[in-house]
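This is the structure I have questions about; it appears just below.
Left out: one protein chain. Kept in place: all the others.
Right, subunit A next:
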Amino acid sequence: MARARLWTSATILLAVVLAVLVVPPLTDLDQQLVAFSDKLRPPTPSHPFGTDDAGRDVLLRCVYGLRVSLLVGVVAALVATVVGSTVGALAGALGGWPDRLLMRLVDAFASVPHLLLGIFVVAMFRPGLWPVIASVGLTHWLSTARLVRAEVLSLRERPYVEAAISGGSTRWRIAVRHLVPAVLPRAGLAAVLMVPHAIWHESALSFLGLGMPGHQASLGTMIHAGRGSLLAGDWWPTLFPGLFIIVPTLAIAGLAGVWRERISPRRRSELML
């Protein structure tokens, strides 16, 4: 079962990543090519996913849109993980008032709905890729910070950390040698789980018209644009971008699930024997 999930997820993800990396540079198809004579054609062999209301090929725009989504997802997840791990590790390792201060900061951020906070961040800049990445990254580090802090708190009371203190190790040495390697698998898992979340967030911002500029293909802007024709019964301009959001995020979540099982405590205790 786990093996089937691993292979399905890995295959889908590999196909998607290959499509996203290989199609744009290798083909000279123009995703912006407007052909009003061909607008809103249902799926045909020449346009497998049909065309949108400006006659652009939906499949090609989906691939370009996913390219943007994956880029935002991966970079934003990295930003969120680095910020979250740093804050969490500092809070956990220092303890006392720095811990209380940092955690109240986390609570303050968490008390604002993060879509609202994300909208606030993108609203300060012109629409584009980097404001979206900043918006997603700066609103999603909270759970990682809590997770890393909890892990560091439990680790710093372990006898091996106490033995290291007694052996004259500095705080820095203990952090680098004992704490960070122990927290890394979990922080990495959190980062991978963050990628789908970030993709959804980017799509939501673009759907609201706050993410990518309208002409640039993004899954969110495509669904936003396809909404109008949906009422007329033209389902393909919204369905296919929707699937392009759902299927890769499920594949990433599937891989993360397999990883989580590998580092779960039950598995770890088996290794100890």
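What we mean here is this: a residue touches a chain if its C-beta (ideal position, glycine included) is under 8 Å from a C-beta of that chain, and two chains touch if they have at least 3 such contacts; residues count from 1.
The rule we apply is simple: contacts and distances are computed from a predicted model.
Hidden chain, UniProt protein name from the list "ABC transporter", "STAS domain-containing protein", "Sulfate-transporting ATPase" or "Glutamyl-tRNA(Gln) amidotransferase subunit A": "ABC transporter". From the options A:Arg171, A:Arg227 or A:Arg262, the residue with contact to the unseen chain in the full assembly is A:Arg171. Residue-level contact of subunit A with the missing chain is found at 158-160, 162-171, 173, 177-178, 181-182, 271-273.
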